[in-house]
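Here the complex is missing a single protein chain, while all its other protein chains stay put.
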Amino acid sequence: MNRGRIVSERLAAVAFLAPFLLLLLVFILWPVLNALWLSFHAYDLFDAPRWVGLSNYQLLLKHGDFWISMRNTVFYTVGVVVAQTALALFLALLMDQRIRGKTAFRIAYFLPSVTSSVAISLIFMALFFKNGMLNQLLAGLGVDRLLALTGLSVPVDWLGDVHTALPSLMAMNIWSTAGFFMIIFLAGLQDIPQTLYEVAELDGAGPWAQFRYVTLPLLKPTFFYVGTMGIIGAFQVFDQVFIMTNGGPLKATMTMAYLLYTEAFVHFNMGYACAIASVLATVIFLATMGQKRLMGE
Amino acid sequence: MPAFERLRHGILVILLVVLSACRSTDDSAGSKISIRFSGYAGNPAETSLMEKLVGDFNRSQGEIHARYEPIPGTYYPKVLTMLASGTAPDVLYLDILYFKPFLAKRKILRPLNDFLAQSSTRPEDFLPALVAAFSEGETVYGLPKDFNTLGLYYNRESFDRAGLAYPDETWDLTRFRQAAITLTHQDAGRKQAGFALAPDTPDRFLPIAEMFGARLFAQDGSCAIASPEGIRALDYYAGLKRVDHAAIFPSEVGSSFSGDAFGREDAAMAFEGSWLTPYLQTSFPRLPYGVSELPRGPAGRSNFLFTVAYVIPQGSKHPEAAWKLIEFLTSEAAQAQVTFALPSRTDVSRKYVAQHAEYLPILKAAAYATPYDFGPHGPRIVERLGVALQEVLLGVKTSERALQEAARDIDLLQQR
Partner (left out) sequence: MQRLKWPILYALLLAYTVFSVFPFVFALLTSFKDPGQAFSPGLWPSPFSFQNYHELITTTPLFLRWVLNSLLIAGITVLLLVLVSMMGGFALARISFPGRQLLLVALLGSMMIPGQVLWIPNYVTLSHLGWVNTYWGLIPGVVGSLASGTFLVSQFLKNLPRELEEAATLDGLSRFGMFRWLIVPLSGPVLATITITSFMASWNAFDWPLIVLNSPELFTLPIGLNFFKGLYITKWTLIMAGSMFNTLPVLLVFTIFQRYFIKGVATTGLKE
């Protein structure tokens, strides 16, 4: 390659990269560093940031709300990720066959994922009301007596009862993301060569053994992707809480992202909010790494 | 189409949008001074009246063009964010609960004394309690736009059906409770509770606490709500729901506030201000309702004065123009058109009530109501009390424990 070529190569790199790099730097990388820096200050947007060292982090450890939000978020994430992964895999296995009207099913299953969280939150709010459609259905099916056995007061105020509020949000989340991850699993399943199954069958493996020894191992990268995306998404849950419950009742649905929002934009403790954000980012990173270790990737 | 064509089309569209985006944030409408005015957006009667008044203002003179930009949802976080980033409007609503916190945030508000001195608008024309609520000593920071107190809204039909006499000045809390119990019934699958109460705001509970003799703050400023009287008051209030089963939460029936549950006839009574009246007239015109003063308690009567003022931020580039708008909005003519509150001008209020008798209980309460103002930490105190209320109403804690812990947290807050 002559020198002119090298120069034009470099120019090309710059030209193609520039817009992307600029946006990434200004609106993601710089803010991350800025947020970290702010977490060591007290800042209320009006006066200049004031250095406070580690005291924001110390306050975190003492702040009851922070631990409540951490507990809620972890519970939410574990529940949602496990359930949506299992459900998505199950659906993908169902769909991975010759089915009539496959496209229609695909669209129906994917529809929840493409709808905005606002619209979904509003629709489910109406469904979850004490006198809403969900309770009407349950009463019609006679399930309300079952519910009463669990100690809940029937008809259940799904979003207003401290025991059911968070699980209701989780159910809504699973409903809206299972279809998306089903597509991912479908793609992964279709990547598995048919010959492997034929060989396994020749070796005398039944359908369950085939699933365990052919399907599951080859789906590992898919599991990892679904798990990672799931964890990242679930840890950041905010919209639904903001629109539907505002962290209530009695902080039962207060997630870390929501706490962040209130500390930053309602109480204007920007520095403290940045400390929460740093912890949240760290937890997500650790969870993702932990998942990687678990999968043996 | 080939990528290049797409690119060209794309650039064209981008240009178009840039132009249109620039237009929508364009400040100058010709050579006029352009100012912005923001308020709450929660009450349609209010937003449509404000739109009309701003339009009238723009038409009445030619130098200033005012734009009305109501803020939906959480008003104060939005406003503070705008103030901090220098993008705040020229005229703002400021609720009395937020006045002291704003004042504490070093000089956000512009004093109005110099404008008042040269204007025909005189503070004496307004209800004194209201002007005092927005002043610090002699300095006036805001001009009150209207005010409200709590009244007892009751459903006439429900009372008739239960054979009860309508509420009046003789009513006390015991009688109220009995009525709520009697009015709670269910026939033909349609349930109606006696009373609707919101579980997470203390503004209905605190007057009741005072009627039992409790005080939120003692003489020395510490929180005194966990006194025996306060605990008794909370037991009474929460008992309406938990013991008597005579009250419901609005959220249980899909409402966002007790007045809506009242309008839907899911509850026969509610404590609301006169903001409810236009709402009922538009959304539930056939509801036969009446308004009376809040019932008396063992220690007398109590109520809150809710009020909002127009303020001008220090950062406003056109304070004189902003003042002209405020003058217009607080004029007699403008105030006479208010239906969701009582006008802040004393004689306009009196005249209005003379013509609309149902606002009389609201006006009467103003004589003894205390301003809904709890100092520089007011909003957080209100929030903390709301949590305590919710804890008791949901059966998580006893009144004693909830109030004691709230009092402790509030004391801690005030020391910060």
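A and B are the chain letters, set down in written order, and residue numbers restart from 1 in every chain.
The working rule: a residue touches a chain if its C-beta (ideal position, glycine included) is under 8 Å from a C-beta of that chain, and two chains touch if they have at least 3 such contacts.
All values derive from a computational prediction rather than experimental measurement.
K.L.:
Taking the full complex into account, find the residue in A:24, A:148 or A:199 that is in contact with the omitted chain.
P.N.:
The one listed residue touching the chain not shown is A:24.
K.L.:
Looking at A:54, A:86, A:146 or A:187, which residue reaches the missing chain?
P.N.:
Touching the chain that is not displayed is residue A:187.
K.L.:
Of the residues listed, A:52, A:70 or A:274, which one is in contact with the missing chain?
P.N.:
A:274
K.L.:
Just the residue numbers, please: which parts of chain B touch the chain that's not shown?
P.N.:
2-4, 6-7, 10, 13-14, 17, 20-21, 24-25, 38, 40-44, 69-73, 78, 81-82, 84-87, 253-257, 259-260, 264, 275, 279
K.L.:
Spell out the interface residues on chain A facing the chain that's missing from view.
P.N.:
Against the missing chain, chain A presents residues 8-10, 12-13, 15-17, 19-21, 23-24, 26-32, 34-35, 38, 45, 91, 93-97, 99, 103, 105-112, 114-120, 122-124, 126-127, 129, 131-133, 136, 175, 179, 183-184, 186-188, 190-191, 207, 211, 221-222, 224-225, 232, 235-236, 238-239, 243, 257, 260-261, 264-265, 270, 273-274, 277-278, 280-281, 284-285, 288.
The rule we apply is simple: only the chains that are shown with their structure count from here on.
K.L.:
Distance from the CA centroid of chain A to that of chain B, rounded to the nearest Å?
P.N.:
37
K.L.:
Mind listing the chain B positions that touch chain A in their complex?
P.N.:
By the definition above, chain B touches chain A via 74, 76-77, 80-81, 83-85, 105-106, 199-200, 249, 251-254, 380, 387, 390-391, 394, 396.
K.L.:
Hey, which residues of chain A end up touching chain B in the complex?
P.N.:
44-47, 126, 129-132, 157, 159-160, 162, 248-250, 265-268
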